[in-house]
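With one protein chain held back, the other chains of the complex are shown just where they sit.
For chain A:
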Amino acid sequence: MKLPVLNDEKTESAGGCSSSGCGSSASAMDHLPDTIRDKVANHPCFSEQAHHYFARMHVAVAPACNIQCNYCNRKYDCSNESRPGVVSEVLSPAQAVKKVKAVAAAIPQMSVLGIAGPGDPLANPQRTFETFRRLSEEAPDIKLCVSTNGLNLPACAEEISKHNIDHVTITINCVDPEIGARIYPWIFWENRRIRGVEAARILIEQQQKGLEMLIERGVLVKVNSVMIPGINDEHLKEVSRIVKEKGAFLHNVMPIIAEAEHGTYFGLTGQREPTAAELEALQDACAGDMNMMRHCRQCRADAVGLLGEDRGEEFTLDKIDAMEVDYEAAMVQRAEVQQQLLAQLNSQRNKLQNQVQEQPIRILPPSRPVKMAVATKGGGIINQHFGHATEFLVYEASQKGVRFIGHRQVDKPYCEGGSSCGDDGETVLQSIVRQLEDCEVLLCSKVGYEPWSALEEAGIQPDGEHAMEPIEEAVQAVYQQMLARGLAEKPADQQQSLSQLQTA
């Protein structure tokens, strides 16, 4: 069953390709029913705006896995769903329920609980479903989600549809067994270890069957793919087309993490990671203008707190044991706080919309899109010092508006780096500048003299004048300024190819 299309007109105008998000102006969300759009709009994992306001957590209750991926080393957590080289404390379902309630009471913004590892949740069905069953009963105001490699999904689809599960994430890296054989060395299936192309064929079959079964049962499905240059990068476009056709509401492409010290097959064999530009190009090709997932930070499986901000240390097992949680009272408080946040979020959205409408339509020379990097601590505001930022959000401003396209993680914030050099003699500052090289503006609350010059030299204009302003508004304002000064005009020789790209 395909998702019903509510707005027939839009489907028509998109030329029959609405589900692949290739209409030029219609939002890629338009093919989804209102109920799903509402679900997504306030989801900290899907909505770039919402993730400044709401929070999610993961609990590690699922240690076993039933497949091997070449980007994973089972001595650590799954490096696909979490940060590699990190081992989570595995909790029993009872401990997990206690931890979730303690965190939810302390952080009312916490609205989503996921089970993602450290192995495969559906390879640990008892532990995973007991956790879900108890949480649905004891903390019904928390959304539940689960991720899986898909091998055991057909067997679990019915059970998943019975719980109050908000969405399921399936990691699908290929639909071609020959490609799969280069990603998965073996699977455990029907009491045997199976290797090679045969293993990949079974895994792919189960993933696709599981996807279809969830859609039939009305469960929201997101698909994650790990981009492995030279192996599945081109192929992921086909994966994207197929999973969206079957009804997945989002396809999220993540870069492979392959470092030798993690001891994974890809790490040890020198598999290259994609560059930020390669990743963005593939994400564009796969997502159309659906840009919601770009802020995914591949967070740790047991991370707690607002996306990117890890508060796990406050909630270790012994600390939780000492806490007394009155969840009935907490639920009342949570509802209040969440309502306030929703109101804030909506008013920010309305403000942005009104602004767009108020702008007079002027005929301008053809302009080009401009990328800007932003230092922020959250809240949708430019509120971080350049030197303290551990990551930068990248936005693209064009005449179509402002869109979030991704982030750039830096190894170390500039202020902690000193002048220390990495292996290749690169300073912390040089490495940050290199991460941001395709941006033309850097928005932050403050920036020191030395980085200012380095940024300027690299063609990135530092800008501290928009401190404490909402990000989208500031990016829009800077872009307007650039347009007015003729700084964002399309170079004559590129006008043809750029316009082709935009309509493609």
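Going forward, a contact is a pair of C-beta atoms (placed from the backbone, for glycine too) under 8 Å apart; a residue touches a chain by one contact, two chains touch by 3 or more; residues count from 1.
Methods note: contacts and distances are computed from a predicted model.
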item	value
Complex member absent from the view - protein name from UniProt, among "Cytochrome C oxidase Cbb3", "ABC transporter permease", "4Fe-4S ferredoxin" or "4Fe-4S dicluster domain-containing protein"	"4Fe-4S dicluster domain-containing protein"
Full-complex contact with the absent chain, from A:Phe188, A:Tyr327 or A:Trp452	A:Phe188
Contact footprint on chain A, counting only the chain that is left out	63-66, 68, 70, 73-75, 119, 123-124, 185-186, 188, 191-193, 263, 265, 268-269
